[in-house]
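Every protein chain except one is present and positioned as in the full complex.
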Amino acid sequence: MKHKKIIAVLTVTAVLTAAGLLAGCSRGTDEDTLTLTNVSYDPTRELYKEYNEAFQKHYKEQNGKDIRIVQSHGESGSQARSVIEGSRADVVTLALSYDIERLERAGLIDAGWEQELPDDSAPYTSTIVFLVRKGNPKGIRDWNDLTKSGVSVITPDPKSSGGACWNFLAAWSWGLDHFGGNEIKTRAFMTDLYRHVTVMDAGARGSTTTFVENGQGDVLIAWENEALYTMREYPGSYEVVVPSVSILAQPSVAVVDRLARRKGHEQAAQEYLRYLYSDEGQELAAKNDFRPSNPEILRRYADRFDLDVKLTRISDFGGWDAAYVKFFDDDAMFDKIMADVDGSQ
Amino acid sequence: MNPFSNPAGGRNRIIPGFGLTLGVTLAMLSLLILIPLISILGHAFQLTANDYAKLITNSAIRNAFITTLGSSFLAALINSVFGFILAWVLVRYEFRGKTLLNGVIELPFALPTAVAGITLSKLYSDTGFFGSFFAGYGISIAYTHIGLIIALVFVGIPFVVRSIQPVLENLDPTYEEAGSMLGASKFTIFRRIIFPELRPALLTGFGLAFARGLGEYGSVIYISGNSAKNHTQVVSYVIMQKLNYVDYASATAIALVMLIIAFAMLFSINMIQLWQARRVQ
Partner (left out) sequence: MKHSKTKILLLSISVVFVVVMLIVPLISVLMNSLAEGWDFYVKALTTPYVLSALRLTLIATVIAVIVNTVFGLCAAWAISKFDFRGKHLLTTLIDIPFSVSPVIAGLAFIMTFGRMGWIGQWIEVLNDYLGTDIQIVFAVPGVILATIFVTFPFVFREIIPVLHTQGRDEEEAAALMGAKGKTIFFRITLPQIKWALLYGIVLCTARALGEFGAVSAMSKLRGETFTLPLEIDALYQSGSTDAITAAFAVSSLLVLLAVGVLLLRVFFEAKLHKPS
């Protein structure tokens, strides 16, 4: 009697759980079609939508087989985390190399990935610009205009957004340039700047929505591609202002070696990333407002991209690791600046 | 010692199925709820005192706790007032559309929080239906504490109404009648007779709305603006943020504190309900 009961309990529980989990797993997959998973960040939604179609066609021509590509978008840092914690990914195309380095540290990507592809494995670049409302009513020309009284700035939170880190470093670069390398003055400027930030979203996309859809703020500090995209989506409502100094943002790409290898996707994954450097890939990047790494194609789009802006690079800050230690870790510069902003309110 | 042993001895055995049902209950509870939560506990024990100190010393985390507790408390308070009125109206008055009103109360249970979030933030942003009205007076609602509280009021209202309603329905009318015959004013009857009877139910409703507010995520993240600067980040958001920053230590420490608060809240609610049940008997 006793045994029967225990067996009954265990059976009911086990069957229910197993049924649940199995029902989830059992999806009919077409054995012939290879499925690549591209874990990317927010502003590349449109780019990869077009690129995937192009690549599918190219792959079919080359290999005579269909290929399916599953996309994942989100804040860059959160995307990297999801891969570390177990999300499926064959390639990652993230906002900054730091996030890919995290995957390397977790043992998912082999060392030396930055040399695997041309241009530090950054097939396209971007920079940080301002998006202002039509007619530029607040007369925003450069970084110091953001701290004029009555100007409200929208930028995401560097604690969760890769884009926001670029924004911060772009502003910092201008500060150093403007104050002749004086960090104290630069920090005071940054405090002033963040005092003018009215909404700090978690990600770059969230900030754009806040600025565009919900009508908050006078200036959006944004990726150039994001700003140009918004201009096109809402013709005649916004203007892009390119500051005198900005930073060369290098979104990086890499094959997630360990996961791709396990499934035998390595070759397709490499092909997928390499094709980003093809003329077609570069054109698509440019069409989607990223600066192509191929200088010839970049020049073709000179009317779209301001090529005169003075760009610093992340290497000027000693790489992302150093930048994080100095600026973005807990109690580092950004937290100190925010504490100053808090204290002076 | 089996903590679930049976103190009442044989009496229980009259109805069959004790072992089976309790067994299934415990097995499923452990598998689906407790094991995952224990993973958090296990991780939390490995943290150093320094990790926990951060909860207080890190201004963003501290502010998130203050914001979450404060706005949930305020929202629960607002809900207590309106929930009380709604329950009262639904139980004591007859009017056309009562069934409709009664049904709509439950909307926040049924509506996905993400849908509530995007809708509220659209309505209350400076360009939205309500927001543009307030913006005319220079008041911003979306991306401020007000928006946050509105979202929490939205998700919390059914808890209060549904806690008070049944108790109010079963309230013995003889005391009221006696009071009224003795010449007590309406207000006195309410204050001296009705309100004390409803207090446990009101507390339960308040507690549930408060507890719900503490854990709310979907509706809040769209409307609050999640600004560290304006202190509109809630704890759930900060946990997510710490996770994204691969700061598992902080995420777990915060989660542990929230778990303890949630458990304490629920335990007191259960105790209040027990007290209420005893009063009825």
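Observations, loosely collected:
As written, the chains take the letters A and B, and residue 1 is the first residue of each chain.
Simple rule for what comes next: a residue touches a chain if its C-beta (ideal position, glycine included) is under 8 Å from a C-beta of that chain, and two chains touch if they have at least 3 such contacts.
Not measured: the values here are computed from a predicted model.
For the options B:86, B:142 or B:198, the residue in contact with the chain missing from this view is B:86. Among the residues B:74, B:118 or B:171, only B:118 touches the chain that is left out of the figure. In the full complex, chain B touches the omitted chain through residues 3-8, 11-12, 14-18, 20-22, 24-26, 28-29, 32-37, 39-40, 42-43, 82, 85-86, 88-90, 93, 95, 99, 101-116, 118-120, 122-123, 129-130, 150, 153-154, 157, 166, 186, 208, 211-212, 214-218, 222, 235-237, 239-240, 243, 251-252, 255, 258-259, 262-263, 265-267, 269-271, 274, 277.
For chain A, the residues touching the absent chain in the complete assembly are 12, 16-17, 19-21, 23-25, 27, 37, 39, 42, 45, 70-74, 79, 82, 84-88, 203, 205-206, 208-209, 212-213, 229-230, 233-234, 262-263.
Quick note on the criterion: only the chains that are shown with their structure count from here on.
Mean C-alpha positions place chain A and chain B at a centre distance of 36 Å. Those residues of chain A that touch chain B in the complex are listed here as 2, 5-6, 8-10, 12-13, 16-17, 75, 77-78, 81, 84, 102, 157, 159-160, 194, 197-202, 206, 210, 213-216, 330-331, 335, 338-339, 341-342. Residues 19-20, 23-24, 27-28, 31-32, 54, 58-60, 121-122, 125-128, 142-143, 221, 225-230, 237, 240-241, 243-247, 250 of chain B are the ones touching chain A in the complex.
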